[in-house]
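All protein chains but one are shown in place.
Chains here go by letter, A, B and C, matching the order in which they are written, and residues are numbered from 1 within each.
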Amino acid sequence: MLEQIGVDSIAALFEEIPAELRIGASPSIGPGEAMSEMAMLRWMGERAERDAGLVCFAGAGCYDHHVPAAVWDIAGRGEFMTAYTPYQAEASQGTLQLVFEYQSMMCALTAMDASNASVYDGASGLAEAILMAVRKAARKSRSRRVLMAETLHPHYRDAARNIVANQGVEIETLPMAGGRCELKRLPDDGAFAALVLQQPNFFGLLEDADRLTDWAKGHGAAVIGVVNPLTLSVLKPPGQWGESGADIACGDGQPLGAPMSSGGPSFGFICAKAPLTRQLPGRIIGQTEDAAGRVGYSLTLQAREQHIRRGKATSNICTNQGLLVTAAAVHMALMGAQGLAAAAAASRANTLRLVERLTAIDGVRPLFPGPFFHECALALPKPAPEVLDTLLDRGVLGGVSLAKHFPELGNALLVCATEKRSAEEIDTYAKALAEILR
Amino acid sequence: MLEQIGVDSIAALFEEIPAELRIGASPSIGPGEAMSEMAMLRWMGERAERDAGLVCFAGAGCYDHHVPAAVWDIAGRGEFMTAYTPYQAEASQGTLQLVFEYQSMMCALTAMDASNASVYDGASGLAEAILMAVRKAARKSRSRRVLMAETLHPHYRDAARNIVANQGVEIETLPMAGGRCELKRLPDDGAFAALVLQQPNFFGLLEDADRLTDWAKGHGAAVIGVVNPLTLSVLKPPGQWGESGADIACGDGQPLGAPMSSGGPSFGFICAKAPLTRQLPGRIIGQTEDAAGRVGYSLTLQAREQHIRRGKATSNICTNQGLLVTAAAVHMALMGAQGLAAAAAASRANTLRLVERLTAIDGVRPLFPGPFFHECALALPKPAPEVLDTLLDRGVLGGVSLAKHFPELGNALLVCATEKRSAEEIDTYAKALAEILR
Amino acid sequence: MSTIFDLSQPGRNAAAQCADLDGAALARLPEAALRAASPALPEVSELQAVRHYTNLSARNFSIDSQFYPLGSCTMKYNPRGAHRAASLSGFLGRHPLAPERASQGFMECLFALQEILKEVTGMAAVSLTPMAGAQGEFAGVAMIRAYHRARGDLERREILTPDAAHGTNPATAVMCGYTVREVAVDGNGDVDLDALKAAVGPQTAGLMMTNPSTCGVFERQAVQIAQVVHDAGGLLYYDGANLNAILGKVRPADMGFDVLHLNLHKTFATPHGGGGPGAGPVGVGERLLPHLPVPVVAQHEGGYRWLTEDDVPGTIGRLSAFAGNAGILLRALAYALMLGRTGMDRVSDFAVLNAAYLATRLKAAGFELAYPNRAATHEFILTLAAQAKAHGVSAMDFAKRLLDFGMHAPTTYFPLLVPECFLIEPTETECREELDRFVDAMIAIAEEAERDPEHLRTAPHNLPVGRLDDVKAARDLKLRWTPG
Partner (left out) sequence: MSTIFDLSQPGRNAAAQCADLDGAALARLPEAALRAASPALPEVSELQAVRHYTNLSARNFSIDSQFYPLGSCTMKYNPRGAHRAASLSGFLGRHPLAPERASQGFMECLFALQEILKEVTGMAAVSLTPMAGAQGEFAGVAMIRAYHRARGDLERREILTPDAAHGTNPATAVMCGYTVREVAVDGNGDVDLDALKAAVGPQTAGLMMTNPSTCGVFERQAVQIAQVVHDAGGLLYYDGANLNAILGKVRPADMGFDVLHLNLHKTFATPHGGGGPGAGPVGVGERLLPHLPVPVVAQHEGGYRWLTEDDVPGTIGRLSAFAGNAGILLRALAYALMLGRTGMDRVSDFAVLNAAYLATRLKAAGFELAYPNRAATHEFILTLAAQAKAHGVSAMDFAKRLLDFGMHAPTTYFPLLVPECFLIEPTETECREELDRFVDAMIAIAEEAERDPEHLRTAPHNLPVGRLDDVKAARDLKLRWTPG
């Protein structure tokens, strides 16, 4: 090959790089001796092993749900996993049709008109949703203020704020009482571009989504619902909240086929009512035809995207979380509405059992009244981080401490028991906690 | 559907079954309540977990080798895994070409002319090889006697005998001395249909395959070499033993991409010199063409097989171990001759290290003199089963006791350290053994 | 498509798979034992290997991609969950010779499977060790032989099979040292009882048959047949390949069988892997108990232990190096656990419903059933003799043309009794729409047979290769790649 190129060494191919910049003959970068696949798997395996084996009662945006074996057997097929973004539609009908089907399923779950092909995750997706609403408001109220429920996942709040603040969007907080949005503190001053609420909220509690939506619509604000797609198999979809429904539904797709994976990769979804379709960020797949009238699919509304519109795009997103969407589509097809509802119901049943067992312990009580879905905040007689640490020794990941984000709530712990938790595991947790608190 | 069939219940479809035979309305067979996939995986997972976690120093026909991640990613593809035996050649070119390539690789490894598409395992495959030789002898010496090295894997000996004895084949033993075939006890009486020898033999030692082969050929007996395909990357292939080579090479393909899996599924291979091709049992793939001259592959020499020849077939085998052959072909393609040789050499190096460490312990010594490949029999100062049992508590599967099959060898233990064993693991074993024997 | 050898370039490799070759480790080996030249395996990069085999895989029909109604083979969907369960690292990483104490989880699984198979068959004991149906048959007939021998009954040299029997049956009998005598099947697919009576005698070691038979019908005289054979001092062997038709409905033991094998890869969830692996456990009644092949798992002091030759002195012994196709046994257990009590019954419900529906529709579409007076079981036979006569197209031509429609062909020319036959088994996991597509394709092909028979005779037309020349394959034997 060198001969054909007309050089006598590979080094000669780099001669345009100014000599003073070149690292030199034997680069000392990188991690030491090359490992064979076998050695690497051993090294990584030892580390993976080190953290393994906890029974998980943590939720807070990432859930230990069952994923049918077929899901990743399919999503892991080379044809899906090693393809690129489907720019050449004719050579990418697999991905394109699958994402079209995914979009259809997400619209069904959320009762929205359009879905994109994913954003990075729930939190960054919320930022995109807010920017959509602000762009829409730019044509009317021109407001850059957004009202955000205090009961929203604190990481979502942070990430969204960190992203949208650069564009001068201001986030204000709708305070909570008893773990839910305090309706009577809905503000009366000025216009908001959007109201953001989470259902079930961060504490697992159900908001009065209907009234919140009606208030917002009455005040000219768009409604952004942050939702858990699994619960939508059972709960009223955002598109049907209140009189006219939310405008945007977003959230994290992790409960649809993604292992917890330390939080990533999962995927963010954004669905919208028709008037907001052209504000959506990222890829959108549309159905079309070839000259012979055969149905096919292709990237559409590309004029929203950075590769066409550059600085005028609706977002800078390019690479998204395609493979997780692939898994989600297969997951939803395998589970069906019935399977999702059963998983949601079983998660709720297990969490009810867990809460019952844990609150039977002296000093442990529900932090808030009212129905929760499949997560529940508990008040403990000791600091949560300390309790969690002791539980680790018994192989239990006991939940998520609220100490950092809600210090005002005292010794608060957020727990969750998905459909994967067995009665014995729940009882083991209760027994361990009882001993610790004795 | 029932309507179209013209019955009013599924039960009606079973009316031809005499009523007195029917189990009745609510069958009480089977394992209790149906489990969901999730529940089943939990149940099986708990049991899998129970036996897991031992560091493996056992060999004796089943080895803990590295399998490249790509091997089962490919072999596990639905198109390979869920296809049937390639009866419809045009719809099975994937499997057919792959097996053709596999046959070619096996011929290269063994220096033979033809390979079949697998038999069940090494032991039952040896039985088939013996029957091949006996059928061949039927045309000449008509001998049904087979001389079998005492240094052959005892399970192979048993299985082969159990199978061929039904056809009146007699197995005689060539005794060993110092763990290897005793050349001077090669018999002089009468004709043998075949000589069976294993290289490296059960104890990991190298036989004088050249002289054994020459003796057999000189006495009109076919030579059947039982070989470990991984070691053939380094060792002289059976097709080149002695003056004219062995006639049949067979063995277990487990070292080529199959996990240990409690011993199965792996696969047996049988390769033969050209004159024996038509004696091979099971599937054989041949290259051919379609009308347009395109190269294709199909099952060939089917007139040897039970589905055509019924009682006159060379064997009753039908289902074989196709998927493992698929994995083996991918494995060999990924490893190449170089990769296989490196794995073999590393296994040998590790076993050398292990033997050095273990024999440094008082009372532990090599049972036999002479070079071994990657397994070695050790003499212990205590009964091997007892030692192995104590080692389990330290997470070490210390090898295979020879007590049952070779009680005359005393407290003997067969050990093996593949390329997967790390220096630390080897040292851990040595340390544990030293403590146990202290 | 190029072979992997055509892609090979000297010196190329998948670097991450090559540990450094430790020449020193080999140095101490005797020169004469070493090979002179490296074996001519392909030398390719990891990408080349992955791409090559990925593309090869696309040249297969499979259950995951096509309807595959191959009669007698039970090409059904096998849940990925069962595959996952058997692939748990605790199972895959287990050495077969690990001590019992370190094998209790695995052994509990095998024991549970033994019990389940006993229940569904009604047999007294089960050994899981045979590695496929044919090895199960071998074990079964070898036990029959051992039984007669143990009784000093040495003159029984013959095994009977219906003439419609699967090829492995007679082949097995011969492997066990028997001669085979075939018994005719009548026009309704039942064994001809008179012929059977004439055939049995003091030379009869046993009879091998399956029920539903390979004719796709339930043998109604099973009990009478058993009577005849037993009266003659022979034993009855049940070939369990068709068990999915009667699971939860009838037990082979109740029909009078003394010994059987089950094809776990057919009835109990193992994808067929392009040829295997499978598992063919054997079950026996009391009479053959002493001869069961080893190893077998037994309960013992609250745990499990292996039964070996020492425990079962009359055993026909071990048939493989270890304990059989463990991974396939685990898949079968996983599947049985998911089916549960009620699911077993559902397997036969849907297997038979689908076959009956398909038979009804094909008959209505003008196709001729081989046994029109009989109810379909999990499979049924069509004879295309009329089409062959009228248009000169064979069942094979129909089969090849079906491939063009994106469906695998049914089994052709088996059983041999029925001319130009299609043995069709839709299986319990296909849905009605898929069956309807098959009927549509058959109708289309039948019309084409009238209009343009040559198009059938030269099919397939839409596959990577056209009809392959089997004669050339056997005549110009090319069984391995050679350069150039």
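The working rule: a contact is a pair of C-beta atoms (placed from the backbone, for glycine too) under 8 Å apart; a residue touches a chain by one contact, two chains touch by 3 or more.
Only a predicted model underlies this, so the values are computations on that prediction, with no experimental measurement involved.
Trainee: Sort by label and list the shown chains the missing chain touches.
Mentor: A, B, C
Trainee: Of B:M38, B:A111 or B:A272, which one is in contact with the hidden chain?
Mentor: B:M38
Trainee: Out of A:L276, A:A313 or A:I436, which residue would touch the omitted chain in the full complex?
Mentor: The single option touching the absent chain is A:A313.
Trainee: What residues on chain C make contact with the chain left out of this view?
Mentor: So the residues of chain C touching the missing chain come out as 7, 9, 12, 16, 45-48, 50-51, 54-55, 58, 63-66, 77, 79-81, 338, 429-431, 433.
Trainee: Of the residues in chain B, which ones touch the absent chain?
Mentor: 36-40, 68-70, 73, 78-79
In this section, only the chains that are shown with their structure count from here on.
Trainee: Could you state the distance in Å from the CA-based centre of chain A to that of chain B?
Mentor: Comparing mean C-alpha positions, chain B is 48 Å from chain A.
Trainee: Would you pick out the residues of chain C that each touch at least 2 other chains?
Mentor: In chain C, the residues touching two or more other chains are 16-19, 50, 54, 79, 81, 83-84.
Trainee: Can you tell me which residues of chain A touch two or more of the remaining chains?
Mentor: Within chain A, residues 36-38, 68-69, 73, 78 contact more than one other chain.
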